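What follows is subunit A.
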Amino acid sequence: MHSILKITKLQKKFLLHNQNGAVLDVLRGISLEVGEREIVALCGPSGIGKSSLLKALYGTYRVNGGTIEYWLDDQWLDLTRATAREILNLRKMMIGYVSQFLRVIPRVPTLDIVAEPAIELGESEEAARQRAADLLDKLRIPEELFSLSPLTFSGGEQQRVNIARALSAPRKLTLFDEPTASLDPVNRRTVLEMIAHLRESGNAIVGIFHDARDREILGAREIDLSIQDELSHA
Partner candidate 1 sequence: MTAPLLSVGNLTKRFGATTACSGISFDLWPGEVLGIVGESGSGKTTLLQCVAGLQSADEGSVAYHLDDGHRIELSTLSEPALRRMQRTEWAFIHQHPHLGLRMNVSAGANIGERLMANQWQHYGNIRSEAEKWLQAVEIDSSRIDDLPSTYSGGMQQRLQIARNLVSKPKLVFMDEPTGGLDVSVQARLLDLIRNLVRKFGLSVVIVTHDLAVARLLSSRLIVMRNGEIIEEGLTDQVLEDPQSAYSQLLVSSILQV
Partner candidate 2 sequence: MSTEPASVPDPGYNFAYLNEQTKKMIRRALLKAIAIPGYQVPFASREMPMPYGWGTGGVQVTASILTPDDVLKVIDQGADDTTNAVSIRKFFRRTAGIATTSDTETATVIQTRHRIPEEPLSESQILVFQVPIPEPLRFLEPRETETRKMHAYEDYGLMHVKLYEDISQNGHIATTYAYPVRVEGRYVMDPSPTPKFDNPKMDNCEALQLFGAGREKRIYALPPYTRVVSLDFEDHPFEIQKWTEKCSLCGADDSFLDEVITDDKGGRMFVCSDTDFCSKRQIGRQEAAE
């Protein structure tokens, strides 16, 4: 199995200028490799840096040390040294990110929001909207909601719209930040099935799944960040 992501001695500190220069030392030299078609689950108590690591992998957080290398176009690209354009291209070609919260323009219909990533990748509007409708349908979003903005939806519905959006144009690696957090058992199972299917169709996943059963169903490799100091010395 070939690695598609190689994290080496990654460090992230937050310097809070407006809070008397407080420093949060969140990631302390973690190293990790992720292979093709692998599901990696980040574990550990809240505040340990799981979300921070995901955001660092997506390039949202700028790190203070170490490297994050992606296998793109038959060579390693270090995200921590990449230009803004290279990061944007890397995201477009390779990384999907499903945040915990949906952030969209108000009043834009759900179907358009879900179809957008595929259209951006050059798919026809018609095909993208068809797939968006299928995905929403699978995730039990009633069709009469398609034309409404998801900002009026419940938390669980928003969560599913967010997931559908990521799956409308799946990338080689998808980062999930608690995708099942606010879902009922039926929808939870559907989402897990869809994630499993994502892997089967050749993609890797790094995610935060709170429920141990979820991790088990997905057959995820667990990385416990509460022992990251040990991980970093390994």
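On how the list was made: all candidates are chains of the complex that A comes from, given by their letters.
Note that contacts are C-beta pairs under 8 Å (C-beta built on N, C-alpha and C of every residue); 3 or more make two chains touch, one makes a residue touch a chain; residues count from 1.
The shown structure was predicted, so the numbers you read here are calculated from the model rather than taken from an experiment.
Chemist: Just to confirm the interface: in this complex, subunit A touches which of 1 or 2?
Modeler: Selected candidate, touching subunit A: 1.
Chemist: Touching residues of subunit A toward candidate 1 in the complex: what are they?
Modeler: The touching residues are 14-18, 55, 58-62, 84-85, 87-88, 103-108, 119-120.
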